[in-house]
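Heads up: the structure comes next, in structure tokens.
One chain of protein is taken out of this complex; the other chains stay put.
== chain A ==
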Amino acid sequence: MSDLRFGYGTNGFANHRLDDALAVIADLGYTGVALTLDHDHLDPFADDVVEQTRRVRARLDELGLGVVVETGARYLLDPWHKHQPTLVSADPARRIDFLRRATRIAEDLGAECVSFWSGVTPSGVDDETAWARMRDGVAAVLETSRVRLALEPEPGHFVQHLEQALRLRTELGSPELLGITLDVGHCVAVEPVDAAECVRRAGELLFNVQLDDMLPGVHEHLEFGEGRLDLAGTLAALAEVGYPGLAAVELPRHSHAAPDVARRSITALRAADWLADAERAVRTDPARIRTLFPATGRKAGRSPLDADGLVHGTTDDHARARLLAALSIGLSGGELAKEVAELYRYGDGAERRGVLRGLHLLPVDGEVVDTGLRLVEDALRANDTGLVAAALGPFAARHLDAHTWRHGVLKCLFTGVPVGAVSGLAERADAELARMVTDYAAEREAAGRDVPQDAYLVLQEAGQ
């Protein structure tokens, strides 16, 4: 495993008392929290805030939790208007006062940084004005702060891209105490490059990381696996730049099921962290794949990605395919072909599936392709539907001879593998396949048996 430290955002535990939230988060194995100061979670405007802060610090120490302070509470400053006022408001005084309080609390907590965002540009305010307000506001907070401040690009806000945040920092004279909060889900939603690349671009200016999944163009915080984030690739990038801070799950709309969501999240993080680590190991020492491949199901999970995992495979299938891709970085030609063949030979059913589902990620090299074809042919002889389905992926679509490929498709119909598992069906289905399937359907009908719907689907793809 990497040295990354995983935390959880208390804004995802809004329905818990802070003490309870911290205990659940620690019990699940997180080693830090992103603490959102809010009306019922260490209210910075409370009369006894100093005393409260002291108690929270003791609690964090007792539970062994690191902490960053988050300032995204919705109605803390204005009970009528969410997030108002902001640094780009006409009168940002209350925001600046709040951020200054936050830095004092962070100092008393021993927090690693205070994270903040710009806010949405008010209507009628041009970019130049907003930029000036932002610059002045950040400067004002920096002036009194003794802790690090981390600006978070937030979709829809005035500062919504990493590049803007970095530019603002430069304009302010690159103050040491100012860095970046990166929400990796935001990268999926609005950044021009992926989260891993954003991590590399932010580099040592990365003070704080928030973890969640997202779909491109949609600012909605999702659990891992529900969006398009390459979690393992992102964690690998964090490890690669030597990110020393907390990486905390940010799911503020999941408080209703917080303990379950937090449990699933740490499982996903550990799995992705394992995979990132395994990929690194295989790239530097290819022989490591021999013992990492069998361990993949235990470490990275085995859930099917559709009803029975026949069409899209399983979590471990995809993890193993990535290990295979990592293998082709260190090995090539005959050596690569031999290693792949042995993974299949010594593999159990799941490992064999993983090899088959990763073949198209290997370089198109004579020996490697020959080996791949041999493995696909072996799998198509098996009775294991998982192997048959995995064999007919993109590699077979590209390289398998027409005769064997057609018989593979027919075997799917025979054994109940959905033809959705067959890659390139529309491109490769031909008149001969149509004839075979028509004969098969006729035979079923003559015997008074049902013809599977998928048979008609194949005929349709073949233009019949």
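What we mean here is this: contacts are C-beta pairs under 8 Å (C-beta built on N, C-alpha and C of every residue); 3 or more make two chains touch, one makes a residue touch a chain; residues count from 1.
Criterion: contacts and distances are computed from a predicted model.
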Undepicted complex member, UniProt protein name, chosen from "TatD family hydrolase", "Lysine exporter LysO-like protein", "Sarcosine oxidase subunit delta" or "Iron complex transport system ATP-binding protein": "TatD family hydrolase"
Candidates A:29, A:349, A:363 or A:463 - the one touching the absent chain: A:349
Contacting the left-out chain in the complete assembly, out of A:382, A:397, A:410 or A:459: A:382
From A:119, A:297 or A:393, residue that would touch the chain that is not displayed: A:297
Where the unshown chain meets chain A, residue by residue: 290-295, 297-298, 345-346, 348-349, 382-385, 387, 415
